[in-house]
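In this view, the complex is presented without one of its protein chains, the others remaining in place.
Up next, subunit A:
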């Protein structure tokens, strides 16, 4: 154990509060935030669950960049012994580091990010060709765990609260490429509206910061192509 400390500044509503947290080897940002809650101020509100990068609930702004705090080592992001942590951008803050995820999940639904089944439980399971280009697209998209890092990174969401955002549009693109989903027209209509995929300016922050290394920007470009073809073919 070292005697060094980390100067941690936390955004708490309209104020910031600073804490000196003992530094350890292999410490994550979540460890540092947890130390404050357990040793300095039990009233600090923050979210986490799995601590291993599976649940996506511990995402916060760390030194200005959205990250999973459980998978971010302090040594990778600390600047002159200091860390600045805040709630995710682009979402309403409930308290301290906890944001209201409802607008984000509402947009998944608005983008038709729901399963549009083709068969009943009595039918055979639909065969899926794992090597088809569409399935390869869908296979990468299903790795999204809804952590909202891309949504917090997106400047277009910041400028237009109606914009569906990267993760909901990635979900729509995944379903569009899924042989088991029959919602093609509903999805294309949902993502071509005023808050749809054509708002995207291809700034690429979603792709740059996705902790799962997914590529929402290219998925949105795919939706732009498909909605355009759909319109040119007379909405078929």
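Following the convention adopted for this analysis, a contact is a pair of C-beta atoms (placed from the backbone, for glycine too) under 8 Å apart; a residue touches a chain by one contact, two chains touch by 3 or more; residues count from 1.
Rule of thumb we're sticking to: contacts and distances are computed from a predicted model.
Trainee: For the complex's missing chain, which UniProt name, "Putative tricarboxylic transport membrane protein", "WD40 repeat domain-containing protein", "Transglutaminase-like domain-containing protein" or "Fumarate reductase subunit D"?
Mentor: Options "Putative tricarboxylic transport membrane protein", "WD40 repeat domain-containing protein", "Transglutaminase-like domain-containing protein" or "Fumarate reductase subunit D" narrow down to "Fumarate reductase subunit D" for the missing chain.
Trainee: Decide which residue listed in A:18, A:54 or A:203 touches the omitted chain of the complex.
Mentor: The one listed residue touching the chain not shown is A:203.
Trainee: Could you list which residues of subunit A touch the chain missing from the display?
Mentor: Against the left-out chain, subunit A lists 11, 16, 61, 63-66, 84, 86, 89, 153, 155, 201-205, 207-209, 217-218, 221-222, 224-225.
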